[in-house]
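In what follows, a single structure is set out as structure tokens and then discussed.
A single protein chain has been omitted from the complex, and every remaining protein chain is retained in its original position.
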């Protein structure tokens, strides 16, 4: 196998194949950086177009876009508090406060370095460990996956914000949105009101664009020509060589974030946003100064960005070996593979080693290229774009939102749906309802329900099926630790203070 | 420039034959509506077949594939049913799904809404068991299911699909009962099988071909051995009358002019003898079985009756 890996290398350097990766990374950064456009949308638009391309050109483009977009999403997350991709939601927590403090440039440098490191770690996992990791995926049947989803949902308690009632309302809203569509087992519709467009459920991008991009656009138009926004002169960018030493304490966060990202990636269905949230929570939990988090802590940006890139390549491990994509973007990419006659499965590695291993190399180079292509030049030019007069910026974002949402399925229905979520999002934003629980609820709610019900069917109605093996029990223990841990710790600390 | 010349030539041709425009079909691009996202099995079939259809329709023919995903293909097929029957809107058609949807959901079309052109792919069902289940022959499986009703868990894709109908046929033929575990699609069902979380699975032959080493394939639901995997035995060889599969083909709206229908049908029927086409389909895991016109219509009708029969005795939602 490792010989195949090396044999595939020369082909990757064929100039068309390498150019595809470069173009992909640039396109990915641009797409990710544009509020409203997402990686899922970019790759789904690209797939039919790649039908006529050489496999490695097509796959190189996709690998590049995926890597680029996962970083690109951080740019508007930092500068405008609009996550460019679902996975960049956690980047807004500390990235935007940093930008407001005039450290936006450093936030973006942290993001690009962390993204690249996460991507590189993930690419190595894909190249070297795909077969053993896919065996790990097999351990996760419906009941284990259910507990993974519950574990992810438990981390909502860290995202509740200042007012737990409002946070829980957000979470309930997100989970409720996740059940809209056809029932996961019987297929009858729930809350679709006869609309065929809603049968497949509500795409996360539609919700994300509505909730996160529309309120800032309204803000831009509400207070015109006010110049308190971030502008490039205030970005405070310094040379990357000066910035790097400031990141020297992030080693542990990077390592942990990479591990979490790779791990979440090989489990089908959860995806980059859960990885980023979990990495962020873990990094904050173990931080010596947790009180600075959420107020512009660079390590928070590092934790979120390293994890959301670390699940890119690893999400392809179950996709390539088992045909089950780890993230929404990997699902679209799987389509791109099928178009070229690359059927997922164990034979894939034997039948098409040049292409499969070439594709893995492209992921690695895509991640490395991020540093070169996503560096100060790219971020500064975007910062300048975002520094357009506010009404103009607002109207351009409106157009991008429409294109981004329309292009996912090619229908206006989704655009109207997005506007509906936008109205809700604006009210939530003004009344300080936290938005991250909505996103996590939507991603994990339906996923938890589907797997719970599959598990119960396997157990023929007996709930004990949920506790029958070690993997499940470990996950249950972790969930309890996440929920109870912080209160216990607080009691302990308070008790010591009193003493 | 080329495009311009092309257009001029087309306009010229149109003027010359203004009186007999229909004879010149197709004079503009033909749109093929696919009810699934780009990169899905049906989409790949449509895109693989498109250049061959273009070739058989004549020099100027051009086919544009348009994806209208959603509601397991229902949005796209409804669009086809409601399009003008002028030969410029065709669509892909999946069986038994498209017929089952008229039974288990509100649908704005029925089996008379289409002109049936050709079914191209027939992907037969297979029964597989996980290696850990110990049920490595059909006899053992049936014996276990007879002894312990509902003890065997069956992973498959959603209810009301070809997998489900195959299981119903199996249950009726062997008087057994299984516990159905409907996953969202075949790949998760197959993964659960590989991990031993369900004992048995009903999949399609194209979906297990790559995984033969890690699963027990008990049989294929065809009359004769599938050229796609000729080493796998059929159920009929093993004394079980079980024939079922997932089909994908092309339809047009009902009421297509006869000359256009004849021209399209002629183009589709040439596919089955085109080795280049067969190779391209094999590479994308699409077992080909071309059935055109009346025969295709009959096939659809039969499947509708089957689905309706199942629905009446055991409705699935």
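Per-chain numbering from 1; labels A and B assigned in written order.
Here is the rule we use: a residue touches a chain if its C-beta (ideal position, glycine included) is under 8 Å from a C-beta of that chain, and two chains touch if they have at least 3 such contacts.
The rule is simple: contacts and distances are computed from a predicted model.
When the listed names "Tripartite tricarboxylate transporter TctB family protein", "Tyrosinase", "NADH-quinone oxidoreductase subunit H" or "(2Fe-2S)-binding protein" are checked against UniProt, the chain not shown comes out as "Tripartite tricarboxylate transporter TctB family protein". One chain is not depicted; across the entire complex it touches A.
Of the listed positions A:46, A:59, A:117 or A:148, the one in contact with the omitted chain in the full complex is A:46.
From the options A:14, A:129 or A:169, the residue with contact to the unseen chain in the full assembly is A:169. Contact with the omitted chain, checked across A:214, A:383 or A:443, is made by A:214. In the full complex, chain A touches the omitted chain through residues 45-46, 49, 165-166, 168-169, 172-173, 175-176, 179, 183, 185-186, 188, 190-191, 214, 217-218, 221-225, 388-392, 394-396, 398-399, 402-403, 406-407, 410, 412, 415-416, 419, 422-423, 426-427, 430-431, 445, 449, 453.
Note that only the chains that are shown with their structure count from here on.
Between the Cα centres of chain A and chain B there is a gap of 34 Å. On the chain B side of its complex with chain A, the touching residues are 37-41, 43-44, 47, 65, 67-72, 74-75, 78, 104-106, 150, 153, 158-160, 179-184, 186-188, 190-192, 194-198, 207, 209-211, 213-214, 283-285, 316-317. Every residue of chain A that touches chain B in the complex is listed here, in rising order: 44, 47-48, 51, 137-142, 183-189, 194, 196-197, 199-200, 268, 318, 322-324, 332, 334-339, 341, 343-348, 409-411, 450, 454, 457-458, 460.
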